[in-house]
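Just dropping this structure here.
Apart from one protein chain that is not included, each protein chain of the complex appears where it belongs.
A and B label the chains in the order they appear, each numbered from 1.
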Amino acid sequence: MFFRMIRGTLFRQWKKMLMIAFTIALGASLASAMLSVMLDVGDKVNQELKTYGANITVVPKENSVLSELYEVEDGGVSGAYLREDELGKIKTIFWAFNIVDFAPFVNVDCTLEDGTEVQCVGSWFDHHMDLPTGETLDAGVVSLRSWWELEEGQWLDEQLLSDSADAAMVGKDLAQKLDLKPGDTLRVSGPAADRELRVAGIYDAGGTEDMQIYLQLDTAQSLADLEGCVDRIEVSALTTPENELSERAAKDPSSLTVAQMETWTCTAYASSICYQIQQVITDSVAAPVRQVADSEGAILSKTQLLMILITILSLIGAALGICNLVTASVMERAQEIGLMKALGAQNLSIALLVLCEIAITAVFGGVGGFFAGFGFAQLIGHTVFGSAIEMRPMVVPIVAVLVVIVTLIGSIPAIKMLLGLRPTEVLHGR
Amino acid sequence: MSLLELKNVYKIYGDLHALDDVSLKVEKGEWVSIMGPSGSGKSTMMNIIGCMDKPSKGEVLLDGVDISKESKKNLTNIRRDKIGLIFQQFHLVNYLTAVENVMLAQYYHSIPDEKEALEALERVGLGDRAKHLPSQLSGGEQQRVCVARALINYPEVILADEPTGNLDEANEEIVVELFHKLHNEGTTLIVVTHDPEVAEVAQRTLVLRSGKLSKEIVNENFTGKIHFD
Partner (left out) sequence: MKKRKMFIRMITASLMRRRSRMIVALLSIAIGATILSGLVSIYYDVPRQMGAQFRNYGANMIFTGEDGSLGLDEVIAGEKKIDPAELVGAAPYRYENVRINDIPVVAAGTDPQGVQKTSPYWRVEGSWFSGGGELLVGASVAESFRIKSGDVIDVSFTPAAQEDESGEEEFVMDNFKTFTVMGILQTGGSEENYIYMSLDDLRELTGTEGSIDVAELSVSAGQEELSAYIDAINSGVKGVHASLVKRVTASEATVLTKLQALVLLVTIVVLALTMICVATTMTAVVAERRKEIGLRKAIGASDKSIIQEFMGESMLLGLLGGALGSVLGYVFAQQVSINVFSSSISFRPVLVPVTVIASIAVTGISSLMPIRSATDVDPAMVLKGE
């Protein structure tokens, strides 16, 4: 009989129940959309922030300092280098998936025919790598220096092997000074060799790089007889904003307890990624680039906090909306409940009946709303970031619990009122 | 000319003949009861006389106007101007005070006048309860507010649907006495009821059975005044 009664309400009062289900669905969709976006916004914004370039630099351990110092003074060469053949290892660390991009650099001071001193930088442009893990990776300055603009010509294409070894990208200021156009040739003499280079393109970096020449890594290495050597690696990684723990760990990982150590290594802090890079690259020092890492942290945490607050507001809105309607629609049934009481229904059974009806409605509304909300999240993801919002399993229980609590709370005052009814009053139409 | 005249009125729902060839006349100032068991077509008749429904066939002349031909909008106007309704369930607006409920009828009719509304309440003996909400009034008091509301616009006809159906005996007597008072003042009263005691006191009782007028009882002893002693 109990089920018959519930079925009766659901089917015969389907319009009213549909409205409750609809409101619950709206609330649930709002909640799940906002939660999905909120949980994913960190990753998405992080990805966007990669336009600022590398947030980790790796330099040789020994005298990493003095190399640059001497460079200023006499353009000399310090003895320490990183090994080119180890570069692939960066993609084998625990946080390999967080490493979006990286490129090696080797600086060689050269002289041009007219005696102008220029710095030639060897690097990757669109380097294609087959990793030991079986994956492939395309990395290099084209993506790492996304703010560079190509003024004339074309980017140096590493895949065209025949052509690229002698090709050079020339900074805009240098090109202007030497009056170079794409297709021109220029002769550079490095410490170890001379080379005839062809200008492939001219770039505008908006910084000191505009006075430099960018070459393919092995071309630059051959100029200074530095085969297999790398001055510096720049890594662009998705990181978690630093906190007290990560800063302590960065200074001295051995000061952490085992549990803290575990938290640290299992969180994508810039410092823990640095630590792992140091372990795979021989004699290296990896350090976060404060300018990028700190700002990323600030912007990320602000964005996340902003989204959390907006989410909370919309959750409150959704909750109150559901509460309102449930209360209103349960109260409407005063007469029916009065009749049931007159027929001898116990308070408990009435409460149970009403709750069951609402619970069934809520389940339908909640499930529908969840999927609709996920759709909204995708809409936001695709419109704003051009990629899908990841479906987080944790959204499901949160939304479910929320819907249950909210509908229950919404029904409590109404049920209380219904239980307090005196059948005579109701039936006499007061 | 009669105030109200039904000529061969039918109301048919599918196969059901709720009203089946009913003809009757009510004169101005008359007090008529309509009686019958439930399902006999009382309510249908009441709705038709009250301009809330139209007959399927036949003519309904109220004050010489055939209301069966009028549009819905005009029916509302006729109802507003000529008919005062009293319901079994009272139907007061529960968030308006007694006097405001009376004024509501004035408001839709013409211009609300609180003084007049208070006078109307005094006439039904509720002068001191004017500021109370329906929930603070007893059933009898609520029904008297309803009567005051029905009276306020000086309707041609007061149409009461089971006016005592929800009242205890004492309150029933008060309401019936009110009807007497109204009758003495010249108001036309049509009371639909299945309570013989209430029906009897009228000048004339029409008995409905299965949609037909089966009997008409004229109250020979009607004096226009009833004495409770």
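In this section, a contact is a pair of C-beta atoms (placed from the backbone, for glycine too) under 8 Å apart; a residue touches a chain by one contact, two chains touch by 3 or more.
Note that the structure is predicted; figures quoted are calculated from it, not measured.
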Candidates A:Q13, A:N98, A:T267 or A:S295 - the one touching the absent chain: A:S295
Which residue of A:L178, A:M211, A:L256 or A:L320 touches the chain not shown here: A:L320
Residue in contact with the excluded chain [from A:A193, A:C266, A:I310 or A:M394]: A:I310
Among A:A351, A:I380, A:V399 or A:I415, residue touching the chain not depicted: A:I380
Missing-chain contacts mapped onto subunit A: 19, 22-23, 26-27, 29-30, 33-34, 37, 41, 45, 48-49, 51-53, 56-57, 63-66, 68-70, 72-73, 145-149, 204-207, 287-295, 298-299, 302-303, 305-307, 309-310, 313-314, 316-318, 320-321, 324-325, 327-329, 332, 335, 376, 379-380, 383-385
Contact footprint on subunit B, counting only the chain that is left out: 43, 47, 50, 52-53, 73, 76-77, 79-81, 85, 87, 89, 91, 93, 95-97, 100, 103-109, 111-113, 133, 149, 153
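Quick note on the criterion: only the chains that are shown with their structure count from here on.
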Whole-Å separation of chain centres (CA-atom averages), subunit A against subunit B: 75
